[in-house]
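Structure below; questions to follow.
The complex appears here without one of its protein chains, the remainder shown in place.
Take a look at chain A:
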Amino acid sequence: MGASQSGPVYMFQDLAQKTGFSIEQIKNLHNRFMYLTQDEDTLRRKHLENISNLALNPIRRQIIEAFFDKRNMGEKGKGCLQEIGFEEFVTVLSFFRPPKPRTADEDMKNIKKEKLRFLFNMHDTDNDGIITLDEYRRVVEELLSSYETIGAETAKAISDAAMLEVASVTVGQMGPDEFYEGITFEQFMQILKDVEIETKMNIHFWNLDTRTMQCGK
């Protein structure tokens, strides 16, 4: 912070335009970013791991990875980054911005697609564009990881059932020799079309200063 007070303002405006947040919200997020990184310039994984509330979350690994995933940054590249700047931080968070009230249907569809893409990327860890059975199994295992008594077989059974369902719904008829590779993005969109992602996958970004709320560390 300190000397470069005017610089960030332009950056903020750019970001605001790019991501759709308001200037106030970006300022708050910047404060939060500084808080998390303890005034460094870039955010690393360990900064996010330090948030104590996050430690209780069963899917924290995937959430943290999502912040460092190149695919979410709007680039064509694949792979992960080791550290991200404020711009990337806000870009990832913009996936959770609620759509503005008077959004046209077409835009809503795009927003929904983007959010689903984010979810898809979280599941598809090897970047091949398909969620394989193993990847899905891992997702279910992580979801159930907070329950100690549940073994791997249950997760396996559930993920098998889920894959079966996806295949049944999207592909329908398959001969016995055909092998279902995995869930593609289109199929992912199809099975989740009833979940209303565009209204559910949002959090409230307040316009107030959140610095005063002591949470996390």
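Note that a contact is a pair of C-beta atoms (placed from the backbone, for glycine too) under 8 Å apart; a residue touches a chain by one contact, two chains touch by 3 or more; residues count from 1.
Note that in this section contacts and distances are computed from a predicted model.
**Q** Please identify the absent chain by the protein name in its UniProt record; candidates are "Calcium homeostasis modulator 1", "DNA primase", "Sodium/hydrogen exchanger" or "Glutathione S-transferase".
**A** UniProt lists the chain that is not shown as "Sodium/hydrogen exchanger".
**Q** Using the document's definition of touch, tell me which of A:L54, A:M73 or A:I130 contacts the absent chain.
**A** From the options A:L54, A:M73 or A:I130, the contact with the absent chain belongs to A:L54.
**Q** Going by the contact rule already stated, which one of A:Q17, A:Q82 or A:Q173 would touch the omitted chain in the full complex?
**A** Of the listed residues, the one touching the omitted chain is A:Q173.
**Q** Sort through A:T42, A:T184 or A:N202 and give me the one touching the missing partner chain.
**A** A:N202
**Q** Quickly run down the residues of chain A that touch the omitted chain.
**A** 29, 32, 35-36, 48, 51, 53-54, 56-60, 63, 67, 93, 96, 98, 101, 119, 122, 133, 139-140, 143-144, 146-147, 149-151, 153-154, 157-158, 160-169, 171-176, 178-180, 191-192, 194-195, 199-206, 210, 213, 215-216
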